[in-house]
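With one protein chain removed, the remaining protein chains of the complex are shown where they sit.
Order of writing sets the labels: A, B and C. Residues in every chain begin at 1.
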Amino acid sequence: MNNLGLIISALVIGLGLLWLLIRSLKGKEVERRVIFLFIGLSVSVPLLFNITFSEKATPIVRAVFDKIESLPPGSKVLISFDYGPSMAPEVEPMSDIILRHCMIKNHRVYLMGLWATGQSLSASAVDKIIKAEFPDKINGLDYVNIGYKAGNQGVLNVIITDFRKMYATDVDGVDLDSLPIFDGIKSLKDMNLLVSVGGGFPGIKEWVLFAADPGHIPLAGGCAAVSAPLLYPYYPRQILGLLGGIKGAAEYESALMKKYPELTDMPIPGIRMMGPQTLAHMVIMAFIVIGNLSFFFAGRKKQP
Amino acid sequence: MKRQIPIIITFIVGTVLILSVFFPPFERLGEDFSIYFDIIAVFAFFLGGGNLIRIHGDKIFKRRKDWGFSLVTILGFFIMLAAGLLKLWNPGGIAADVAATGSLFQLMYDWIFNPLGATMYALLAFYVASASYRAFRAKNVEATILLVAAFVILLGRTPLGMYVTGWIPESFSILQIPNMAIWIMTSPNLAGQRAIMIGIALGVVSMSLRLILGVERTYLGVDNE
Amino acid sequence: MNGSRRLSLIILAAVLVVFVVSWILHTTGFQGDGAGTWLSVRDGFLVTLAAFLTLAIFSFLYKDNPYYKFAEHLFVGVSAAYWMCVGFWSTFVGNFIPRVSHTLSDFFQVPYKGFNVFYFVPLILGIMLLLRLSSKVGWISRWALAFIVGTTAGLNLIRYLRTDFITQVSNTFVPLLVDWKGIGPFFSDLSLSASGQFMLTLSNWVIFIGVFSGLIYFFFSKEHKGLFGTASRVGIWVLMITFGASFGYTVMGRVSLLVGRLTFLFQDWLGLIN
Partner (left out) sequence: MKHKLLIGCCLLLLPLLAPAWAQEAPVADTTTDSTAAMQAPAPVTDLTARDKENDHGHGIVLEWTPSVDDDGGLNNVFGYVIQRAESPDGPFEERGRVPIGAGGYDDIGSKERESDGFMPDYVDYYYLVRTLTVDEAVYTDSDIIGPVQSYGQWFNTGRIPVLFFVIGFMILTMYFITKARGGAKLFVRRLAGIEAVDEAIGRATEMGKPILYVLGLGTASDIATIASFTILGRVAKKVAEYQTGLIVPCYDPIVMTVAQETVRTSYMDAGRPDSYSDDMVYFVTQSQFAYVAAVNGTMLRELPATNIYMGKFFAESLILAETGALAGSIQISGTDEIAQIPFFVVACDYTLIGEELYAASAYLGREPVLLGSLKAQDYAKAAVIILAVIGFITINFDWGGFKQLFQVLD
């Protein structure tokens, strides 16, 4: 289905563009409705045929993937859910895919949140990914969800010296000391990697200033597209890598798929959302190129 | 008299509001005045609604072109107005939120207002494309700069940018198109926006002063000077 | 003329058939009780109506047509009433009534917040505005306008000066050289990261020169000639980069709006994808 759809859409859109190119080189302007038709097609065809593009991971995304990939199994990774439902469509694919990757690599995962809304989102991630896809993982041994605590960056200030000062129990009310996953874990400094997914306040910036920097702990981040440029100056010294917007999520998903081709039925919301957008972008760029070619080769004399 | 009093009102109200910022006891004046403005706006709705009925009613009675469609407007207007003001089908009665689930008002909002608005908004995808095709031509230096900046950003937001320039080593990573796109957004783009913003701020300040001093008065239907 | 009339009748018939078929298909069945059946029939109609209105708006891309006109006129009527109702309940009943009348507050079941004589100011001004409809005392509506404009001018003057002007100016004070560590490291790391001083330094220069020349472009009382003209030209270029970049950046967001609408059509209406 996917291949057939790809071939059909490539043929339709490719040949169409070629026809337009030839036409415009002859000096004929492209009618607006044709452009509209192309945009409509380039968005609906990938939607209908579920066409996706494999993304090539940019170094800044690659760095996060490589870090999780290169950590030895059983490494301790903390994922913080620092977002709410309104930001979720854009950043939830990131926390999902990173959590999944950690599970595949058999890391020990600690989930928490600096946003009150993060707690239900981390709980749903546990149900959706760990319980559904990795049923043999044991709560308290392979993963734990310690939930949300109020205090914004103050929380980080405390748990960088001692988890137990802030968190007496996990979300289910189980004493941290009775959880095997917390054996020998005193503070954030015992983590091999911190991941903050969010971007508002408190978010990645607070993780840099109050945890990663003072504790010299590796930190990776995932954030909405709008906040990515603001976080860029922290890379790579203070953030080892960053997933920016749905595109970052898509790049990560494709890196994971490439590494583990056996994961055929893994949900890939990032890549799926990128499909229509990418095609539409390319069509728009093709139109700009065609417009300029016709302007230079054919229409120059006629244009004002 | 008819011309002087409005200008004096503008002067007094404007000056008082400016001064209130510096004197804490009067700080909330601005807030209060904004609430007054909202209330005045509700009265203005009568003007607006009345005007709408007049324009479309006129079309219907005089059987002007497309009068049938004006009937659609009038019907839509009155049904929605009744649904909202009388809270028809509202499960909570008069105390409930006007858009409570199950009310006619909410149904019309969800299935008429919302799809129409969202679709109008979605038309933008088409217009963005046609505008870029039509306007992004390297006609002169300015247009070329515009074109190149837009193109780099577009490329940077698709996988294509990475495929083309991904091989460039990390130490020259600025030459990778996605990074170049980020840099354009954070540096020259920021500079341009800031220049415009400072300009606008000065323009607003100057215009406000002109209004308060009464030298700009077209809005009163009075010609300047 | 006759041909085109016949064509539009055929299209109208086709649209009606599709509408009715869709309505029937989306009516998920007849539940035992009357209420369930009614809800199902209603929901089938609403989904079909929403899809019809969506397509009617999209048809405008081809050309102006009666279906678009219908959707447009319906939209205008419904939306005008929508905002009137929201304004009435939230501002008039929510803010005004609780400050002027205990009886009315009780009637509308909103908590009475105590009488405040100042709330008669907007009442009086609002009535003045309505007097516009009379040709004899219409001039008095200008007093209300003068009040609105005075408020606008006073509030905006300070607001813009504080947030846009003063902060933006002070944000432009940036160092010209960021962490100078010698020529070698300066040119060997051309990346956006914090260790790439070259880009950090370049960015600061670009921001400074960009703001500087951009402002020069906005000079009105000096002829743009000579050195001044060059600076203003650089200013236009910076503005053009800004416009191009913002335009390109927005495209993706706009496309996702269309994805949302098409998902409604393909998924909720036609059931083609899940």
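Couple of notes before you dig in:
One rule holds in what follows: a residue touches a chain if its C-beta (ideal position, glycine included) is under 8 Å from a C-beta of that chain, and two chains touch if they have at least 3 such contacts.
Remember, predicted model here, so these are calculated numbers, not experimental data.
By the touch rule given at the top, the unshown chain touches A, B, C in the complete complex. In the complete assembly, the contact with the undisplayed chain comes from C:Ala71, out of C:Leu46, C:Ala71 or C:Val206. Here the missing chain is touched by one residue of A:Asn50, A:Asn106, A:Ser120 or A:Gln153, and it is A:Gln153. Among B:Phe45, B:Phe105 or B:Trp183, only B:Phe45 touches the chain left out of the display.
Touch with the hidden chain on the side of subunit B covers residues 18, 21-25, 27-28, 37, 40-41, 44-48, 51-52, 55, 58, 113, 116-117, 120-121, 123-124, 127-128, 130-132, 134-136, 146, 193, 196-200, 202-211, 213, 215-216, 218-225. Counting over the whole complex, subunit C has residues 57, 60, 63-64, 68-69, 71-72, 75-80, 82-83, 113-114, 129, 132, 141-142, 145, 148-149, 151-153, 155-158, 161-162, 165-167, 169-170, 172-177, 208, 211-212, 215-216, 218-224, 239, 242-244, 246-247, 250 touching the chain that is not drawn. Mapped onto subunit A, contacts with the missing chain fall at residues 32, 151-155, 157-158, 160-162, 164-166, 168, 186-187, 210, 214-215.
Note that in this section only the chains that are shown with their structure count from here on.
The chain occupying the central position, as judged from C-alpha centroids, is C. Using the average of C-alpha coordinates as each chain's centre, B ends up farthest from subunit A.
Separating the centre of subunit A from that of subunit C, both taken as means of CA atoms, is a distance of 28 Å.
If you average the CA atoms of subunit B and of subunit C, the two centres end up 5 Å from each other. Residue numbers of subunit B whose C-beta contacts span two or more other chains: 125-126, 128, 132, 147, 150-151, 154, 157, 170, 173, 179, 182, 185-186. For subunit A, the set of residues touching two or more other chains reads 36, 39, 43, 232, 280-281, 284. Remark: subunit B residues 125-126, 128-130, 132-134, 136-139, 147, 150-151, 154-155, 157-160, 162-163, 166, 170, 173, 176, 178-179, 182, 185-186 touch subunit A in the complex.
Taken together, the subunit A residues at the contact with subunit C in this complex read 33, 36, 39, 43-44, 47-48, 50, 232-238, 273, 276-277, 280-281, 284.
Those residues of subunit C that touch subunit B in the shared complex are 46-47, 49-51, 53-54, 57-58, 60-61, 69-89, 91-92, 95-96, 108-109, 118-119, 121-123, 125-127, 129-130, 132-133, 139, 142-158, 160-161, 164-165, 168-169, 171-172, 188-193, 196, 199, 202-203, 206-211, 213-215, 217-218, 235-252, 254-255, 257-258, 260-261, 264.
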